[in-house]
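So the structure is just underneath, and the comments pick up after that.
In this view, the complex is presented without one of its protein chains, the others remaining in place.
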Amino acid sequence: MAGNTFGQLFRVTTWGESHGPALGAVIDGCPPRLPLAAADIETELARRRPGVQAHATSRREPDKVEILSGVFEGLTTGTPISLIIYNRDVKSQDYDELRNVFRPGHGDFTYQAKYGIRDHRGGGRASARETAARVAAGAVAQKVLDADGIKVLAYTLELGGVRATRVDEDRIWDNPYACPDPEVVSAMEARVQEVRAQGDSLGGAVQIRVTGCPPGLGEPVFDKLDAVLAHAVMSVGAVKGVEIGAGFAAARLLGSENNDPLVPGGFAANRAGGILAGLSNGDAIIISAAVKPIPSIPQEQQTIDQEGQPRTLKVKGRHDISAIPRIVPVIGAMVRLTLADFLLRQRAIG
Amino acid sequence: MAGNTFGQLFRVTTWGESHGPALGAVIDGCPPRLPLAAADIETELARRRPGVQAHATSRREPDKVEILSGVFEGLTTGTPISLIIYNRDVKSQDYDELRNVFRPGHGDFTYQAKYGIRDHRGGGRASARETAARVAAGAVAQKVLDADGIKVLAYTLELGGVRATRVDEDRIWDNPYACPDPEVVSAMEARVQEVRAQGDSLGGAVQIRVTGCPPGLGEPVFDKLDAVLAHAVMSVGAVKGVEIGAGFAAARLLGSENNDPLVPGGFAANRAGGILAGLSNGDAIIISAAVKPIPSIPQEQQTIDQEGQPRTLKVKGRHDISAIPRIVPVIGAMVRLTLADFLLRQRAIG
Amino acid sequence: MAGNTFGQLFRVTTWGESHGPALGAVIDGCPPRLPLAAADIETELARRRPGVQAHATSRREPDKVEILSGVFEGLTTGTPISLIIYNRDVKSQDYDELRNVFRPGHGDFTYQAKYGIRDHRGGGRASARETAARVAAGAVAQKVLDADGIKVLAYTLELGGVRATRVDEDRIWDNPYACPDPEVVSAMEARVQEVRAQGDSLGGAVQIRVTGCPPGLGEPVFDKLDAVLAHAVMSVGAVKGVEIGAGFAAARLLGSENNDPLVPGGFAANRAGGILAGLSNGDAIIISAAVKPIPSIPQEQQTIDQEGQPRTLKVKGRHDISAIPRIVPVIGAMVRLTLADFLLRQRAIG
Partner (left out) sequence: MAGNTFGQLFRVTTWGESHGPALGAVIDGCPPRLPLAAADIETELARRRPGVQAHATSRREPDKVEILSGVFEGLTTGTPISLIIYNRDVKSQDYDELRNVFRPGHGDFTYQAKYGIRDHRGGGRASARETAARVAAGAVAQKVLDADGIKVLAYTLELGGVRATRVDEDRIWDNPYACPDPEVVSAMEARVQEVRAQGDSLGGAVQIRVTGCPPGLGEPVFDKLDAVLAHAVMSVGAVKGVEIGAGFAAARLLGSENNDPLVPGGFAANRAGGILAGLSNGDAIIISAAVKPIPSIPQEQQTIDQEGQPRTLKVKGRHDISAIPRIVPVIGAMVRLTLADFLLRQRAIG
């Protein structure tokens, strides 16, 4: 089956192209009687809105969401929740040049290979614009998590090689990089300025910290909690790596160093990242994701056209120089969707 | 739904506990008229057999597989292929001590939290024994890949901090570590000896290299090829991190460094790891996985019992000191299952 | 999972309430490069539009569909096709009386039991209005069938006890009952008039005839073609019975009477209704469905309110006196969706 649906019980299907009339999500399986209003969703959408930050794309997307179904008198009804976000401020003519040429680092070539046709305008379905629907759906998922007291914190761990070394929850959104460490914000800023001046782009890393998750979430064997979280997070466009807890560092630890001792009421350490044998263990769930640099850069690059002939291309249009921080709420949304789904899956056998 | 099934069209369901009478897999959706014999499967199973390597568990599992259905006169029929592997040489009494106590780093605590009951013998369903069924199913998946000329190479990238720096395909299985770099085998050996002497265990990293994969495999948005590969690989017990191509290193590259230029006939570099926008691009697919050290160590560890009281535990029984190399064919199998599924998914719209 | 999605590979998710702002469908998995325009869909939607026939509800629904995604320059792209139909001419105040009382024969009581909340206006999600999205999606499915030359004919077999005895394809839509037998139209008309005068409603039966279906469609065991067709057809609100081929009459035949002899090029009879062992046999597929009378009648009926107290109720508002003929294209759409899905499923292993 095609891959535009996520989740087994709390199921989200998204649709829409960057330069089509609208994009949206349909959520099926949301439990009834949860309070839900468009404003709940727009708070989260605002965090992925471009143009807020100095270094971000100049496209303006107001990202007003409309709830078209599934809510009655302020409460979910258990029927599908249809969310729609209209596309505005679309300048498709910026993309005319891309009709027959493939941008390096983008899906142009692979979509053409897969389907034999593609909507080249703004990346079509492969645009980062698509993630607005994920963020909207994630805000609904959070309503399910709220009922169980589960909190999902998302922030920038690293940008352009500058790494946060502590997490101050209250400071994440008071800077333009979703950086939780106030002491490195100016270093991030300096790095961004430097790279913008070079006409280049930056990668980084995002971290998610989930607290309040009860033990036992996840499904053994193939649908381990960490496996589905990796699926969820890696499904976000620019992500090239996912770690749970100690991640790749665990590869170099000894068993005696890596095992988290159990103590009454919990664990004495959390190298496991809150997951054991694919099930949550009640401790904080820690996920890190590597984010590649934005491939659209105002430099001439070597590529080919649809006939396979060599071409050079300087990508025009309005582009961020890093997927960070806009990708931060997107990854957070994917974690929310995953956890809401596993909560419902657990209820079924509980 | 419970998580013992993997794949949408080429679908594998596994079952079985470490100390039950048998374990197995049912494969539904395998195309008809492919040649298949038990011997095809046993070759791959032999690579995850314990006891072959000096450092491995002393449990002997002959791992003879029986094909109970879905094959007629040497060819698949399109109906479910049921594979069974009987458990032999099981010493359940070794585990009596674990009935009421949770081993650190294992699923004992989380299974109990999830189900309120667990088969404590040998880890039950959470045992690495379960992966025999994955390997068996992966060998069937390879039959689907064979028809398209897709080859999946799996090997040890790193063990106990010793890293392979080149890949010699023909040397991988001529040493006890599935190490593709003959020059570091003795260093791995030395590290293993050293850690065994300490009564400890080791982690490492596994890499997969897929060649011959046509462009366009994968499904946009949630079921991106890299997302499902991450799901597949992270679903293997000890894996704590997954990277595609440059992985976490991409976080520190500039866009101009990270973009792979397109040239007539392919790409001039492969930092993407063969996947663009979630679809294969025709280049080699490169996946790396972090493997944590085996949690069962012959040292006294701090833990709790089922009543939550503090206990100390020295894990007895027969245990490897690293999941490597036995995990290598398991991760390879998961990649094979993923690719076979996407091949069929692509045919449906092709 | 919640039940608003149909199909495995050609997957339709519908959403929307009778008195919400809109309703719609998202189709995921539609093959690329098929021609598709809103007009293709509206032709089919027009057949379920109320108010065309003398005996039908007086609510006017223009049922203009908008294609919001998945089509580029007149061709499907392989990405999700989002269809939206706005609700207009909604008179929700007609339903104020139903906020706390359950209409007999409707889902009011069962939705309340399931969800503990319901949108009472016009039946909410349980309204026949929901079927507009099915018909729209079915028109897209027909594009997939067109490529294989598969034709789906839907018509009224019986209305109020008056039964068609022959099928003239060209006459089905030249009368207000989708009756394929011109000779019984006036008898149907007389029966409708009579029952309207009584303030009552009528049931009937619908038949579907599929031609051009290749042999081998369907999946053995649980997803037999007839099983999924029964699922599809029975999922339409008023349907209370489904037959394939001879159906219940087969229960009284002998084996020698019921077996269809094979002859070179096909079958000498078609009591099987074109399906053998759950797979299409290349002959015409014949499905019949029993349709119950519309439960909303302008007579006083015995019921209870939300507190369980006895009440009487005379249902007001605009109602058809039979689900026929508006249900005819809905059942046809469900058959189209089923066949398109099985076509893609067959391609995956073909």
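Points worth noting:
Note that the chains are named A, B and C in the order they appear, and that numbering of residues resets to 1 at the start of each chain.
One rule holds in what follows: a contact is a pair of C-beta atoms (placed from the backbone, for glycine too) under 8 Å apart; a residue touches a chain by one contact, two chains touch by 3 or more.
Small disclaimer: the values here were computed from a predicted structure and weren't measured.
Counting contacts over the entire complex, the absent chain touches A, B, C.
Of the candidate positions C:24, C:70 or C:107, contact with the hidden chain is made by C:107.
In the complete complex, the residue from C:8, C:69, C:87 or C:142 that touches the missing chain is C:8.
Where subunit C meets the chain that is not shown, the touching residues are 1-6, 8, 14, 102, 104-107, 109-111, 113-115, 125-126, 130, 158, 160-161, 195, 198, 200-205, 214-224, 226-235, 237, 240-265, 268, 272-273, 276-282, 290-297, 299, 301-304, 308-310, 345-346, 349. Summarising the interface, subunit A meets the missing chain with residues 1, 8-9, 29, 31-32, 78-79, 220, 344-345, 347-350. Where subunit B meets the chain that is not shown, the touching residues are 1-2, 4-5, 8-9, 11, 13-17, 20-24, 26, 28-29, 32-33, 66, 68-70, 72, 75, 77-82, 84, 114-119, 124-125.
Keep this in mind: only the chains that are shown with their structure count from here on.
Between subunit B and subunit C, the centres computed from C-alpha atoms are 46 Å apart.
If each chain is reduced to the centroid of its CA atoms, subunit A and subunit B end up 26 Å from each other. Contact of a single residue of subunit B with at least two other chains is seen at positions 1, 8-9, 220, 345, 349.
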